[in-house]
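Here's the structure, in structure tokens; my notes come after.
All protein chains of the complex are present and in place, except for one that has been dropped.
Up next is chain A:
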Amino acid sequence: MQSLSNRAKKLEKKPMNFSERMYLPAIFQGLSITMRHFFKKKATIKYPEETRPMSAVWRGLHVLKRDEKGRERCTACGLCAVACPAEAITMVAGERKRGEEHLYREEKYAVSYEINMLRCIFCGLCEEACPKAAIFLQNDKVAPARYERDEFIYGKDRLVEPMPIQNQ
């Protein structure tokens, strides 16, 4: 049958000549190939000591940002929870009391804010939905492995950015 792509190679089954029947040239060819690999640069990344460089747009673990005065930016509007296709985000809103102005930027804030890392698909839609630029996906951290399921539900204790040192 006519080949359509013209890429098919016709195999010739010739009887082997003397050097082929000795097998030694082929063996030395194989040995030289393995020796080349012996001196090649290794592809391994020794993980705990060195990590693979991540791209600037990598979507890793979430962080809840603070503003320049160290106040939480999140106002618990719930847009991220609405945008989330995996329904991983829940929150409880609360009213800011007098005397808490240094802690929360607006008069409404998130009393609790939880992301279930087992549900999260790291799509980054919460980041896009946020009107206050409060939630971001970091490019240098990933959610680490845990033994228990409830350890994957990240609350505010693990999500909110730590206080800048000069404000403490």
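Convention: contacts are C-beta pairs under 8 Å (C-beta built on N, C-alpha and C of every residue); 3 or more make two chains touch, one makes a residue touch a chain; residues count from 1.
Criterion: contacts and distances are computed from a predicted model.
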Hidden chain of the complex, named as in its UniProt record, picked from "NADH-quinone oxidoreductase subunit H", "Carbohydrate ABC transporter permease", "Electron transfer flavoprotein subunit alpha" or "Probable glycine dehydrogenase (decarboxylating) subunit 1": "NADH-quinone oxidoreductase subunit H"
Sole contact to the chain not displayed, among A:30, A:85 or A:155: A:30
Candidate in contact with the missing chain, chosen from A:43, A:56 or A:145: A:43
Sites on chain A contacted by the missing partner chain, in the whole complex: 27, 30-31, 33-35, 37-38, 40, 42-44, 46
